[in-house]
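Note that one protein chain is taken out, while the other chains of the complex remain in position.
Our next item is chain A:
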Amino acid sequence: MKLQIENISKSYRGKNALKNFNVELSEGVHALLGPNGAGKSTLMRIIAGILRPSAGRVLVDGEDITTMGEDYRDILGYLPQSFGLYKRFTAERFLMYIAALKGLDKSSAERKVSEMLQLVNLDDVRHVKVGKFSGGMKQRLGIAQALLNDPKILIVDEPTAGLDPKERIRFRNLLSDFSTNRIVLLSTHIISDVEFVAQDVLIIKNGQLVNRNTPEGFLRQIERKVWSLTCTERQVSTIQQQFQVGSVTRTHDGVSLRIVSDQQPLPNAETVTPTLEDLYLYYFGEEATSDEATVTNAV
């Protein structure tokens, strides 16, 4: 199966959220990485068919999703970045409703709903009203509804937001198992989600695809561009003004800085093995350091 995003552009009131975005996706997990406002959610909504692009089209095996209509939605699973739930519904009733929307018959729906509730660890609270759920529980329910119809194309926008580390690992494993013979597009700020799950990373910045590679490929690209040095407390602010500083760690010997730079920043700087966090910093610079989520390494 091939999902083609062909020259997609989207403008809102004169502002370009997406500009000529072109990419072809096949089976596997593809991570969309970018800071806030990069256009990730806009792209995902367009692919999910709930936002019309200003130009371009989305094709599944050569067929436009707008002409496919119900047939496309039949193979689609979508988890939006922010969503609401019906407070009066129990978890079970909510998933049964989604199952009805997805066209499942009664026995299939009952089976799949039970399966999903167990998968996302909400089986014990299936009869509890969703209004009483915590944020993490709601997120898990959101994930469950996206998988109900066994979608061939799964779009998940910040799926692990609000999940504790244990649930994040559980979700990553789920995605990994799920992605066989399916296309999964995942947008996230959480680097560990990308590291352990994604076969393919798409860097999006200012509405455009900047680069695409495997995680290992990206790390090779920034080899010898990540540095570590130790300095005094007084030097820290000066160095931060001149270079992209990732982490700042205070030790007995002084302050240890991790810097991303094409050139050696200071004579005493030594190269270190890059991580995907460094990649993020390399591409998004100041946007990344001002975005708290990018320096979160959950596990």
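Everything below uses one rule, namely that a residue touches a chain if its C-beta (ideal position, glycine included) is under 8 Å from a C-beta of that chain, and two chains touch if they have at least 3 such contacts; residues count from 1.
To be clear about the criterion, contacts and distances are computed from a predicted model.
S.K.: Select, from "ATP-binding cassette domain-containing protein", "ABC-2 family transporter protein", "Multiple resistance and pH regulation protein F" or "Anti-sigma-K factor RskA", the UniProt-recorded name of the complex's unshown chain.
M.R.: The correct option from "ATP-binding cassette domain-containing protein", "ABC-2 family transporter protein", "Multiple resistance and pH regulation protein F" or "Anti-sigma-K factor RskA" is "ABC-2 family transporter protein", the UniProt name of the unshown chain.
S.K.: Which of these touches the unseen chain: A:G49, A:G136 or A:G254?
M.R.: A:G49
S.K.: Applying the definition given at the start, please give the residues of chain A touching the unseen chain.
M.R.: Chain A touches the chain not shown through residues 12, 45, 48-52, 70, 73-74, 76, 78, 80, 82-86, 88, 93, 96-109, 145, 149.
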